[in-house]
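Notes follow once the structure below has been shown.
In this view, the complex is presented without one of its protein chains, the others remaining in place.
This part shows chain A:
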Amino acid sequence: MRSLPRATRGTTRRAVLAGGLAATVALSLAACGSGDDGEVTGGGVGTAEKPVSIRMIANDAFARQWQEQMVPEFNKLYPHIKVTIDGVPYGDLLAKEMLELTAPDPTYDIVIADDPWIPQLAKTGGLADLKGDLGKYTKSDYDWDDFNTGPLAAGEWKGKQYGVPLRSNVLLMFYNKTLYSKAGLAAPTPELTWQQYLEQAPKLVRDTNGDGKPDAWAVGTYWTKDPLTPTIWQTILNSNGGQLLDENNKPTFNTPEGVAALQTHIDLLKYAPPGAATYQFNEPLEAFRQGKTATMFMWGSVYKGTAIDPKTTTLKPEEVGIQVMPVGTASAGAHRGMWTGAVAKKSKQAEAAWTLLQWLSSKEGEKWHANTLGVFPARKSTLSSTPEQAWLTPVFKAIADGYVAIDKGKMWRPKLPESDAIQQILATQHSLAVSGQVTAAQALKNAEDEVNKLLKSKGY
């Protein structure tokens, strides 16, 4: 991980809070400052004589790729905006961004936020409203209506547009056509139901080398204690018409459908490799790429590394299928996971920062992004275009189907500043159920009580 530059202003109370926690519980964090509601500073887009510099904080999973490939492309159009991107591990990113945005003199002009983070970040008052604060710097041909509603909504909170989709992501189903064929099963289609899937799963657990022990399994996905693990259960719940919270932010997941959905997620373990109960992001990915699992419920953005890139996968493009997750009683399954780009309200180069985000999320920028880096698009025009690379065609279809399912089933994490806290509660209870310490019904009852308590304490 690259080291991050420190904010340069004097120590303030926020630094003190972080430092205090660090001193007492050995957590190291540095921060400073307090928020204000001042006007956004434009700062221009630079000239040959006076170039401008902007800095971005992003997930280290893609920060380097952007720095090395996206920035030079952007600089062909805007040569006087110098862009530096600092990559931070996913687990540390939100906390660093929270502290950064409330600093009196933030280091970063652009923050890249995961889907549920926008309310939390916006609540600090540190994000600029792209349509309001920065509306005057928006290009006339920047077509807001061209975005699919799901991805764009990830950057919106309380009627303000704080972020634009830069790397759209959708929870999808991957399948290994070879393993399906060897098991004597037809390859899945987007119409595949959960019931059919679970009927086929035992047949996909096979001993391929004749030593009497299974060496190929049906499924890999998240099961470990992690805030992303409940997204699988949530998607099954959503595809059966259920919701996490109602319009008044009251939990609605503790229902027979909710329990059945959680039990389905747990039951998938029967058809998974040994040790799958600790699977998070990398493990199911690795198992699938090595041809050990016939299906994988995973974020679609890994498709290129799973099916195309020989450096990271043993599979060939023609072996890997991608589609929406199985169909429940209401719809197919998918889950929203957008990475959105937002501008720090206190940035002194907000215009240049917004210019970069606009270019990357524009019709042209998005097409370049998808065709060159294989990044999922959010615009209708991109998804309806013919991709430059053939492998993107089925991927575009799966993404488009996913967006439909997402809109229909409201398949996203809670859109509240407490989103992560809720996911944490769900993750803990989910993990208790997966490890057999409580039943699925008890886990959801506990989770309901805890979420109620949390939201009540926050004044909901």
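We take it that contacts are C-beta pairs under 8 Å (C-beta built on N, C-alpha and C of every residue); 3 or more make two chains touch, one makes a residue touch a chain; residues count from 1.
We take it that contacts and distances are computed from a predicted model.
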item: Chain not present in the shown complex, as UniProt names it (candidates "RNA polymerase sigma factor SigM", "Transporter", "Acetolactate synthase" or "Multiple sugar transport system permease protein"); value: "Multiple sugar transport system permease protein"
item: Candidate in contact with the missing chain, chosen from A:T138, A:N371 or A:T428; value: A:T428
item: Sole residue of A:D86, A:D133 or A:D226 that reaches the chain not shown, by the stated touch rule; value: A:D226
item: Residues from chain A at the interface with the omitted partner, ascending; value: 11, 13-27, 31, 33-35, 91, 94-95, 98, 102, 120, 123-125, 224-227, 273-275, 277-278, 280, 283, 287, 292, 417-418, 420-421, 424, 428, 431-432, 434-435, 437-438, 454, 457
